[in-house]
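Note that one protein chain of the assembly has been removed; the remaining protein chains are unaltered in position.
For chain A:
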Amino acid sequence: MKIFLKINKKDMEFDIKGSETVYDILKSINITSVRKSCDSGVCGLCTVLLNGKPIPSCSYLAAKADGGHITTIEAVEEEAEKFGRFMNEEGAVQCAYCTPGFVLTVMSMKDNLKNFDDESINKYLVGNLCRCSGYQGHLRAIKKYLGVAE
């Protein structure tokens, strides 16, 4: 079947199999930043934005995204770097395998969350797992980035 997707601001047409996921599509056009880890759609590593909202690309059917706008970190590098500098200052970029997906969720959180208290932030990001950092440095960096650090 044929679908249309806008990927990182570029309109594209794909001829897909019904079982193909957004992740498969992104790999087919050599997007490296999107990584898979859990094979079950729960770790948050493969997160991309669909119309500005985070989705797990590894388990999101491409057909369902038809007509939508997919954003990966390649398209928001400038903003990612802005946040990234705080992350890096905190030492919170560790193995970084999970980081691109996490950063995209933070971008979405910035636009969609109303209260930036610790609990709301942690709740919004709960689906983005990290095994290295212990999450504390993430929170410190996010609060500095959002200008809500104590």
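We adopt the following convention: a contact is a pair of C-beta atoms (placed from the backbone, for glycine too) under 8 Å apart; a residue touches a chain by one contact, two chains touch by 3 or more; residues count from 1.
Note that contacts and distances are computed from a predicted model.
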Requested in this report: Consult the UniProt record of the chain that does not appear here and report its protein name from "ABC transporter permease", "Quinol:cytochrome C oxidoreductase", "CO or xanthine dehydrogenase, Mo-binding subunit" or "Sensor domain-containing phosphodiesterase".
Outcome: "CO or xanthine dehydrogenase, Mo-binding subunit"
**Report entry** Touch with the omitted chain, as defined above, among A:54, A:68 or A:100
**Finding:** A:100
Report summary line: Even though one chain is not shown, chain A touches it at residues 32-35, 37-40, 42-43, 45, 72-74, 77, 80-81, 84-85, 87-100, 103, 122-123, 125-126, 129-139
